[in-house]
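Working notes, beginning with the structure itself.
Missing here is one protein chain; the remaining ones are kept as they sit in the complex.
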C-alpha cells in the first residue's frame, strides 16, 4: 500500500503544485502576491522554482487570465491564481467568452490546458466581496471543467488531474479547508474528474454535498447515526463533469435526496442536481427533494449573521429528521 | 378601454424610454453607440433629449456600469445599455460585487435604482460571443431583479416598472423580439414584477417559457391543439422575483411540467424551477419534469448548427407528445 | 493661515491615527473580526484632501477606507461599532472594515474590490454634472489599483466628459505584498494622466498642507467644469497590508525610517509649533479630546448589541 501522510489542505495544494512543476516544465504559476500569499499556499515556491515560473502579477485579473489563455494556446500549462473567488467576476469575460469557447469556436484548432485556482467560501468575516462561493455559476458555462474538493486527499489528486487536463479547469479551494488536516498519498496520484466519491455509506437518505459542506454533512450524519438514521454522503468531486450516475445510484437505494452547498440556494448546484433527478429519477423519490444552501443574500460581515447564512450540522440533522419524519 | 397600437418590440422599448425620460428628469441613458444604435432602439433619442441625457460612451463596460451605480447612489435613475448581453461578462464585477450588494453591505444606507438593458439571444449567426442568453446566471446573485419580457406589451410595461424600481434591474431584450409586432397600450402603463402571465390556457401540461421561447411554445401549442392536447403556457415575466405560485398553480391543474429556455440547459432557469417543484410540489407531478434549453455548447456561427442548438416548435411539440404518451 | 483651520487638520490626522491604533489593539484583543486594513501613516492624504471639499461633496474609498471616512466626517463611534460588527455600526455590522461607509457624510462606500470604487465614484461625479449641483467627488485609491482596467476606463471617461472628479492615488509604495517596482515600470503614477489628456500632479503625501493645496486647485478646476485631475500622493503605510501581515516584503529599517522621519502628524505638529506659532497647549487639548472620543467610541461599540440573525435578509431589496 502507498505511504500516507497527514497534511493540511493548503499543503496538499502546494504539494500538487510542486510535484507537477517538477514533472512538467510547461507548468508555471501566475497570480497576485504569490511571493507572500494571502493564504500561504505558494509561499516559498518562488525560491524553489524562480521568478520565471512563479510569476507575481500586478492587480490585473483580466490580464492574468488572458495571459494564462495565451500561454495555454501556445504550449504551456499555466496555473493561474485568482486571490479570492469573488474576483473571478473581474475576469469573467476572458473566462466565459474566450477560455471556455476557444476550442469550440476554432473548430478544434485551439486547446486551452490551464487551471484557475481560487479560494472560495465564507467563515472569516471577510464580508460580501471576499466570502462568496460562485461555483454554480460556471456549471452554466459549457467548456469549463469545475473541481470542488473537500479533503486534502481530493485536493491533491484532483489538482494534478486538472493540471494535466487539456480542458480549462476552475479549481475551487475552500478557505476553511486550507487548515483542515487529512491523509494523502506521499508522491504522485491523480483522481478522475466526473467520478463522485461516497464519503459515507448509508441507506436512509442521500446527501450530496460539496467543499466545506461535506464535513458539516458528515458531522450531521454522526449525530443522526445516534438516532439510527443512516446517511449516505455523496461528494461529486467535480461539478462538470457531474457524476449523476452515482447520485442517482445512491438515491435508488435511499429514496431521499438532500443537496447542501454554501453558495446561494437559488440557481445553485442543488438546483441542477434536483432538476436532473426530477427528469431522470423521479420515481425513486419517496419524499420531496430538499436543497440546503447559503441564504439568498449578500454575505454579512457580522459573525453572528454570517453563521446564520449557512447550513450547520444541527440544521442539516434537523432537516434530515424532518424529511424522514 | 385603453387605446392600443401595434408596434415592434424595439419601439416598445423605445416608447418606454421616451415616456419615462419625459416623466422623470432623473432618468438618463448611457451606453455604447446610442446615437446610431446596433439594433436601432435609441436612434433619435439624442436629438430629442440632448447629449447630456443620452450619453454615448467609449467601449468601457466597467466604466458604464460603475457610472450608473454611482449616479444611482446619488439620486439619478440611470438606464445603462450593454450592447450585447455577452458583454455583461465584462462588467460582471460591478454588477455582482457592487450593484447587487450595495444596499445590503451598507446596512440599507444605499439605494441603487438603475436598469441595465441588454439584447440577448441567438438567431443572427453572430457566433459564440454575440448570441448568448445569460439570464440564469443572475438568478444566483441575490440583490438583482431580472426581467425577461416576451412581447412588446410586456417589454414596455416591465421596462417602466424597472426604471421606477428602487432595486437594480437587469432587463433582457431578445434580439429576435425587437422586430416582432404586438399590441401595446398607448401611453402609460406598468406591469408588476413577480407576477407571471399565462400566455395560453390549457389543462394537459404546463410549459414555462421565457423570451423568444414563448413564441415557439405558442406555435407548438397550436400544433398540439390540432391533436387535442391543451398546453398551458406560463411566462414568468421576471426571474427574480420568480412567481412560483402561478407555476405551481398551473402544475396542480395539469400535473405535468416542461421548461423552455434559450440559455444552456445545465444550471439554467429550468433547473431552479424544476428544483422548486421537486421541493414544493412533488406530489402533483404525474410525469418526470422535462427541461428544454440551449445545448451545453458554445453557440456556433453556422446557421444549420445554430438552429440545432435550440428547441423549435417541432421539437417542443414532439417532447410534449412524448411526455403525455 | 487660519489657526483654527490648521488645528482642524491636525485634529483630523490625530483622530485617524488614534482610531487606527485603537482598532489594531481591539483587533489583537479579539474584539474585531475579519480583515483589517489600517491607514496609519497616510493620514495627511485624507485630511488634506477632505479639507478641500464641502460636507455635501462625495468621496469614493477603498478597502483601506477608515482614514478617508473619518476625514470626511464619519463618526468614530459608529465606525468603531461597525468594526465590532454591531447593530449600531454605520452599516449595522453588515459591512465591516472592507465596506465601511457613512453615506450621511457623503461617503459613497468603501469597496473591497480593488479599483471598483473608482468607477462608482466617477458615476457620482457624472451625477453632479447632470444635476448641476456643483458638487465634486474625491476618488481615493491605491497605487496597485492603477493597474486595474477599471482605473483606466474611469480616467478616460472622466476626462472625456470633464467630470468634476479629483482622482487621488495614495501611493504607499506597495500593493499588498508587492512593491511598486514589481507591479509597474513607471516611477510616478501621475504620468498616467497623460493617457487621458488630464493634468497629473505629484504631491508629498506626508505634508498635509501640500495635499490640501493640490486638491484645492483640482477641486477648483473641477467646479469650474474643466474636468478631473489625477493627484498622486506619495505616502507610506506604517502597518502591514492587513493586521497580521508578516511583512516579508519590506525591511524593519524602512518602516522605522518612515515612522521617524516621515510621520505626517509629527511633521505637521512641528510645523504648527515652529512655523505657525501654535501653542503646545492647544495641541494637547485636541489630543486629550480625541483620546477621550476614541475611548468612548470603543465603549459605545462594546456595549452595542450584535445584529439579530432573524433580520439577516433585510436590505437585500428595497
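Here the chain labels run A, B and C in written order, and each chain numbers its own residues starting at 1.
The rule is short, and it goes like this: contacts are C-beta pairs under 8 Å (C-beta built on N, C-alpha and C of every residue); 3 or more make two chains touch, one makes a residue touch a chain.
What you see is a predicted model, and the numbers here were worked out from it, not measured in a lab.
Residue A:73 is the one among A:7, A:37 or A:73 that touches the chain missing from this view.
The missing chain, though absent from the display, is touched by one residue of C:160, C:259 or C:278; that residue is C:160. Considering the full assembly, C:191 is the residue among C:173, C:191 or C:291 that touches the omitted chain. The chain not shown here is touched by just one of B:35, B:286 or B:313, and that residue is B:35. The set of subunit C residues touching the chain not shown comprises 147-153, 156, 159-160, 182-186, 191-192, 194-198. Hidden from this view is one chain, which touches subunit B at 32-33, 35-36, 38, 56-60, 62, 86-87, 90, 124-130, 295-298, 300-305, 307-309. Think of the hidden chain as still there; on subunit A it touches residues 28, 52-53, 55, 57-58, 60, 62-63, 65-76, 78, 93-94, 97-98, 102-111, 142-143, 145, 165-167.
Methods note: only the chains that are shown with their structure count from here on.
Farthest chain from subunit B, judged by C-alpha centroids: C.
With centres set at the average Cα position, the gap from subunit B to subunit C is 40 Å. Centroid to centroid, with C-alpha atoms defining each point, subunit A and subunit C lie 36 Å apart. Residues of subunit A in contact with two or more other chains: 86-87, 90, 127-129, 295-298, 300. Residue positions of subunit C touching 2 or more other chains: 91, 93-95, 99, 111-113, 149, 316.
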